[in-house]
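Only a single protein chain was left out; the remaining protein chains are all shown in position.
Going by the order they are written in, the chains are A, B, C and D; count residues from 1 in each one.
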Amino acid sequence: MNPLVLPLAPLVAAVLVVLLRRRAGLVGPVAVGSLLVTLGIAIGAALTEPATRIAWSPAIELSLGVAGFGRVMVVLVPAIATPIVAYAATTETDGRTRLLALMLTFVAAMLLLLVAGDFVTLLIGWELVGATSWALIGHGWHDPANGKSATQAFLTTRLGDLGLYVAAGATLAGTGAFAFAGIPSAGSPWREIIAGGILLAAAAKSAQVPFSPWLFAAMAGPTPVSALLHSATLVAAGAYLLIRLAPALAPVPWFLPSIAVVGIVTALAGGVVASVGTHAKRVLAASTSAQYGLMFVAIGAGSTAAAGAQLVTHAAFKSLLFLAAGVAIHAVGTADLGRFRLGRILPAVAVASGVGALALAGVPPLGAAWSKEAIVSAAVEASRPLAIATLVAGLLGVVYAGRFQLLAFGAGDPDRQVRRPGRVELAALLVLASATIGLSVLWLPAAAARVEDLTRGTLAAGAAWEFVAALVTIIAGALVLAGLTRTGRLLSIGIGDARRPALENWLGLPRLTTAAVVRPTLGLSAALARADDRIIDAGVRATARFARLMSAMAAGRVEVVIDDAVRAGAAFALVTADAARTVDDRGVDEAVEATGRGVGLAGHQSRRLQTGLTHHYFVIGSVGVVAIAAILAVSR
Amino acid sequence: MMDPVLVDAAFVVFAVLAIVTGYRVFRTDSMVRAAFYLLASFAAVGGIMVLLGAEFLGMVLILMMAGEMLVMAIVMVMYMMNPAGLNPMVMVHQDRVAAIAGVVAFLALAAVGLFGGFPNTPAPDPSLATAQLGRELLGNSMLVFQTAGVTLLATMIGAVAIAGARGRYGSAEDGSSEPPLQPDEEATA
Amino acid sequence: MNQGESMVASLGDILPEATIVAGGVIVLLFAVLAPRSRQHCAAWIALITTAVAAALTLGMLGDAQTLTFFGTYARDDMAAIGRLVILGATAATIALSMPWFAKDPRHGEYYTLLLYSALGAVLLAGATDLKEFVVAMLLSSGTGFVLAGYHRRSSASAEAAMKYYLLGALANSATLMGVALLFGLAGGTTLSALSTGLASASGPALVTGVALVVIGLTFKLGAVPIHPWVPDVAQGAPAPVAAFLTAVPKVGAFIFLARFVLVLPAATMAWAPLIAVLAATTMTLGNLACLWQDDVRRLLGWSAVSQTGYGLMAIVALGRSDLAVTALLFFLAAYVPANFAAFGTVVALRGRTALGDYEGLGRAQPWLTGSLALSFLSFIGVPPLSGFVAKLLLFLVAIQAGYAWLAVVAAVNTVVSIFYYVRVIAPATFGVPAGPMPTLARGPIWTTILAAGILILTGVAAEPLVQAFTSATVLH
Amino acid sequence: MLTAAIFVPLIAAAILALLPRDRGLGAHPRRLAIVATIVAAVPLAILAAAWLGFRGTGGFEQVEAAPWIPTLGIAYRVGIDGLSLPLAAMTALLFVVAIAYPVDLRGRPLAYFALLLFLEGVSIGLFLALDLFLFFVFWDVSLVAMYFLIGAWGHGDAQRSALKFFLYTFAGSLPLLLAILGLYLTTSPRTFDMAEIIRQQPLAGAGTYAVLVFWGFFVGFAIKTPIVPLHTWLPPAHVDAPGPASAILAGVLLKMGTYGFVRILMSMLPEVWAQFSLLIGVMAVISILYGALVALAQTNLKRLVAYTSVNHMGYVMLGLAAAGAAVTGQEAARAIALTGATVEMVAHGLITGALFLISGSILTRGGTYEIDAYGGLLTRARLLTALTGLMAFASLGLPGLAGFVAEVQIFAGTLAVYPWLAALALVGIVLTAGIFLRMLGRLFLGSLPERWTEFPDLHRREVAGLGLLGAVVVLIGVAPAWLLGVVDSFAGPFVGRP
Partner (left out) sequence: MTTEAVLIVAAALFGIGVYGALSQQSFVMLMMGIELMINGSLLALVVLWSRAAGGNPEGQMLGVVFMTVMAVEMALGFALITGVYRVRRADITEKLRRLKG
């Protein structure tokens, strides 16, 4: 089997969807069906590990293959996407065809990214994922704000993409080709450059600090889009890349520690943001950043297997949570967490969401708890402060997970009139909730080896006290929640309205970016554009001044030498000066134009030499003879 | 051959005459007088030329200039501002520049005369000069001679064409202008 | 030595020239004798004369290359090629003149003068002797003064003629002194005598003599410093004459200048820097003065000045580049038709000369506009017109001669020149005509188109010309 | 056959120019457009055939030669290699679309189509020419034709812009001519034959003389490319030119400069190029960043696209700087940089050509290029939005489209040679992304202003033309092997890749 079939299947389906846009009834089933087919193909591929090469030119060969952690991911992506697309097909009415086609394209791009065995292919998938996400986020295009958010998201991730370009170039420089396989053989400094590039790309894509705010912007898209982007796809790409390539780059001494630092910082910062947020989707988005931060910690600590497990479990429960949040938002028409509390009205949804929240909090025996446990173990093995920080992040996780669940689906007024979810929505929730629960198999003793095999990584040998510590954090978190609920500060967390916006909005990070990057760029751009329109005003002035000086000199000297003929010269010298001043006063645009004008002035001047008076011509001729004789006499 | 002293004396006289009269051409207040000064200057130069052995050239010069100056005097009387051509007049411009130019020209050529480094190969027998000229005219310089003839012919035609007031078909000037921009104006023109 | 026989034999060397002399006389006699209604036939006689002379010249091309008339005249390819260009230009002038002078009662002798003026240029091109040079220059200028003033009722024509005359008389007189000095230094007047006689000469006499001769030539060339007549004649003289006078004397003068500089003693006389300076100032001044001209004829006059400057680059390279002669001759062969295509347009448009009157010419007279544009593009040096090949060769020889700076100056000037050419072409092609734009007659139109056609033809098929020019011998 | 590709449009142009204006084709612009399009397609077909017959030997193929001015070593020589073939083919394609594209003919259809066909022959000729003289002839003539196109069918201050364009680019062509002559004079035997000169390498080790010749060429090509700060002729020329002329100007004429860099400077003066390649790289990066930043601030659609051209040509120059650098051991990367630069020429030609055509269509409909005058056009013009979006994404280097294929190779190749320059240049792609996303947002998204409620979508001729370009852009983006293979057959041997 050609691995190219994997991305092609949803792509063909996307085309099919567009073609079928007039048959409204068929669109949804085709989209979902195609994903199921893709899922089948993906499972097949994961078992057979196909690989192929496509030659672009004698110098560039693309290699595609399902290998390593990619085997898990190719299955995971369509598996998560299927319920989400089904959800989208039933809930979204505005531009549904476009949305579904784009989602399918997005899945195709994501699959291409996953089957990439070299940097060019990776870049193709990577950038296509970014571009389709731009279109998905900006789906509601009538509102200009959505377009802006989409652009922000795209630009931020593209900034990270530069790292990938750099890594690609460095790989080429170091190995003569683009394939991942060559990375270990790349020498210094290329390996360092590759490492730096990949770290940048992964951090941007996985919404790590300082790139995290784009995830908020990405919330401008419809709920299924958020679910798709934040669970197993867009955001996962960064972590996936690190899981795939970190082992090869591990010899770079600063590489893994930096990953860990980025991860833990994000995990903590994201945890805080998620804990104080009041916008349902943003809370979840911040939690996504935080959870991916944990994955980075795992990778940084040397356990790609733990990160992989976390990625899988997170994909399941986060998409579940997003869909649940979507149902809730749909029901009440707002994303403000203070206005939800739908537990009594939508009990089924609340239960499903509860499963997700428990997973997010890392409560055993769910699979998510196992993966979190593995991360802690890895962190312990790597460094003690890291381990402690990881535990703190876990505590925050319990808080924001619980807070979300309580605020969104806590007990509220049972008689509120809200829109109720349809069957497909519930089914999607059910599927995802089952998956979340099903992942509890990770606790089985045989699972560890299996995970190590699937991720091609290793798990740290955990100690018993770590499990205890994890339980303690959960209990502590629960106590905090209880306290907050008791004091009625669950929503506000005791933070004043003045400080809330900054805190909520990624601790003010976006404002910093605006001030430090966006504004200067735009300002520079405007300034340059102005300058370009009237380049080098100074040049004009200088030219004019020079002309004036010259003509003044001519006026002074020439009058002494020959009176009449050159009195004319003096006259136009003055005119030149005058004209030059006019030019100066006008303060004209470009240096080129100034040159042209200078020549034009010279034109006026030289015409003045032709006075129309023959005796002047005689003088010119006489001077000419003298000059000619002088030149002849001087030159040898 | 004349006595060298006499020759020198004659040369000095002619030279002074040529220069002084030449200068007076532009320092007189009457054009007619200027013409005669010029004639005198030419005559003096003709004299020097005779002294130098170019009898034929010298005499031709004198005769030619005599005729020419008559024409010039007539033209002046005909066209110049003061019909009599005898009234005082100063019609000079850029006098200073002209003087400088004249002095520069003189100094340069005088320098050429003094330091020119011309070879010193005098004519072997000046008495043969006129006969040589005749042979030259019809021999080596045949082409030059013929060209000069054509030139004189062309000059005559040209001078008549420009200056002649009456043509073969009435006034010579009718129709002697540019065609009008629009053809219909031609009828009225 | 039997002088009579050799004279007859020599006469065979100047058959084309003799033909022109005879043609001129016949035209004159015809003009005197024929009734007014038949006067225009004089033009045909003149045209036939040029054709016969050209045919005779063609026969002489590539023949034995000798000096004739005791070393005073060259019967070489250089002269023959110059003669062909001059005769072609003269024929074009005649074609332009026929309708232009149709109303002039002195129509007939005009052609005699024209033929003799051409003869002057022809003789100048062949002269290898200072006497012949002086007489030829006199013939060429004397007739030129008259031709320039031929519109006897036009004050502009009279003014142009007078100024042309005054400058010419001054320059010629100065030249006489130069000739006298060179004769004194060399002991002879032929160029070969100069080349041996001047070999050891140096000092102020040589410098002054050469300077004064060069001054005379700059008058004929319309180069700085005796250039001011060119725009005046271009504007004031009858348009066909303007075309003639801005082109034909130049051909003779360029060729004589080439012969002249080659006999100067290379050891003591560095003439190339002088010519280079003259070239640079001439092209620059001509171009600058063109920039704001609102009179198309005057513009063409100034552009003729600048073109002379380009041509002088070839003179600079003489003896320093194996292609200098090629460049010079090609320049002449490219410049002359372009000049006639431009002035021909003016003639065909009944002397239309105000820049504003050219607005919308493209819609009214597409063929003439095309010709005008082609001639301007050739002046600029846009391929594949012959002006381009000429400029390429000029740049080439200048660089080869070590005068790259001159090539750069010429290049800068070329860019400047675009501006004023476009000032004419742009309104002509993009504008809308304000009224009808009647033409004079078919003859000038066809002449113009033919001249423009030659520009394309000699530009695209340049090889025959390049080959002929490269193998041309230059006697002196 | 290649000769026919040059001369069929030239001859057709001559015939059109001579046709009567009030009868026959002259009186039927629509029929005339069809005829012109068919003629314009002939070179495309010929070049397609040439492509099929292309063997990729590394040298010039399908050479056709005839003596022209043998005395001076000038001959008519045309042929193709992996560099010229893609460019010539792109040119032919772009011309077919440009000629078929609807435009306001101002009552002079014959002249319009004659000029465009003339320009097509000339442009193709330039890329196929294997003789410096012939090359220069085509170079200069293209300026004249473009001058008249802008002047006669432009809008705004068209004549001034046309003049500026003409003066400026002609000023560039003269140093070029001087440099050609300087180079020619050193050949022995003297010849203008490019292949022979490349073989001779007459200026190897020629010191200052070679450097002077180099900068003559450089200035000539840099103005046309254009490289900042020699770019100021470009925006006015583009803004005032009619859409198809803009497309040709950006798509074809700018490529002449970069093509000249490779074909002449890098091939004939490789030592000097290597000597200055870092400087050239720096200039390229300045062009990239400057072009992008200035474009970011534009409110005029055409100026915006024009400045992105400056930016994109900067990428090309960057690739060329890296490809010609004297860095041993990175032959593979340098070949990739060269391939990328060449592909960028093709890609930019197609993409920016299309964007200028689109600008023309928008002007026809809305009467202004001011971006802020529009908004929400997606409501009314879906095809316009789709095609603009496609081209905008292609221009910002989205994978799957032609621009990416070029840019990834340029960056990767350059990074191996000049890591810091490449890193700086990469910022350019974020900026271009910002430029185009903002542009798309402001033109098409948001709410539709009242005045555009009747805004018509593209019609068939426009869709067909843009669709064709789009298809090729996608084809190159998705499966570029057919193109890269051809280009690589030139690039590999050029850098001496083992």
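Basically, contacts are C-beta pairs under 8 Å (C-beta built on N, C-alpha and C of every residue); 3 or more make two chains touch, one makes a residue touch a chain.
Note that the structure is a prediction, hence the values are computed from the model and not measured.
> Determine which of the presented chains are touched by the chain that is not presented, and list them.
Spelled out, the missing chain touches these shown chains: A, B, C.
> Which residue from C:Ile20, C:Val134 or C:Val241 sits in contact with the chain not drawn here?
C:Val134
> Given that one chain is not shown, which residue among C:Gly236, C:Gly252, C:Gly309 or C:Gly362 touches it?
C:Gly236
> Can you tell me which of C:Leu47, C:Ala102, C:Ala156 or C:Ile456 touches the chain that was removed from the display?
Considering the complete complex, C:Ala156 is the one touching the chain left out.
> By the contact definition given up top, give the residues of chain C that touch the hidden chain.
130-131, 134-135, 138, 142, 145-146, 149, 152-156, 158-163, 165-166, 169-170, 172-174, 176-177, 179-181, 183-190, 231-232, 235-236, 289, 293, 298
> What does the interface between chain A and the hidden chain look like in terms of residue numbers?
On the chain A side, contact with the omitted chain comes from 607-608, 610-615, 618-619, 622.
> Residues on chain B that touch the omitted chain in the whole complex?
4, 7-8, 11, 15, 18-19, 22-23, 25-26, 31, 34-35, 38, 41-42, 45, 48-49, 51-54, 56-58, 60-61, 64, 68, 71-72, 75-76, 78-81, 91-95, 97-99, 101-110, 112-114, 116, 118-126, 128-129, 132-133, 135-137, 140-141, 144-145, 148, 151-152, 155-156, 158-160, 162-163, 165, 173
The criterion applied here is as follows: only the chains that are shown with their structure count from here on.
> Where the centres are mean C-alpha positions, what is the separation of chain A from chain D, in Å?
The computed centroid separation for chain A versus chain D comes out at 32 Å.
> State, to the nearest whole Å, the distance from the C-alpha centre of chain C to the C-alpha centre of chain D.
43
> So which stretches of chain C touch two or more other chains?
Expected reply: 204, 208, 419.
> Which residues of chain D are in contact with two or more other chains?
In chain D, 167 touch at least two other chains.
> Quick one: which bits of chain A touch chain D in the complex? Just the residue numbers, please.
The touching residues are 54-60, 119-120, 123-128, 131, 134, 138, 141-144, 146-148, 150-151, 154-155, 158-159, 162, 165-166, 168-173, 176-178, 193, 521-522, 524-526, 528-530, 532, 535, 590, 592, 596.
> Can you list the residues on chain C that touch chain D in the complex?
Residues of chain C touching chain D: 323, 326, 377, 380, 382-384, 388-389, 392, 395-396, 399-400, 404, 407-408, 411-412, 414-415, 418-419, 422, 426, 429-430, 462-463, 466-467, 470.
> For chain A, which residues count as touching chain C in their complex?
596, 599-600, 602-607, 609-610, 614, 617-618, 620-621, 623-625, 627-629, 631-633, 635-636
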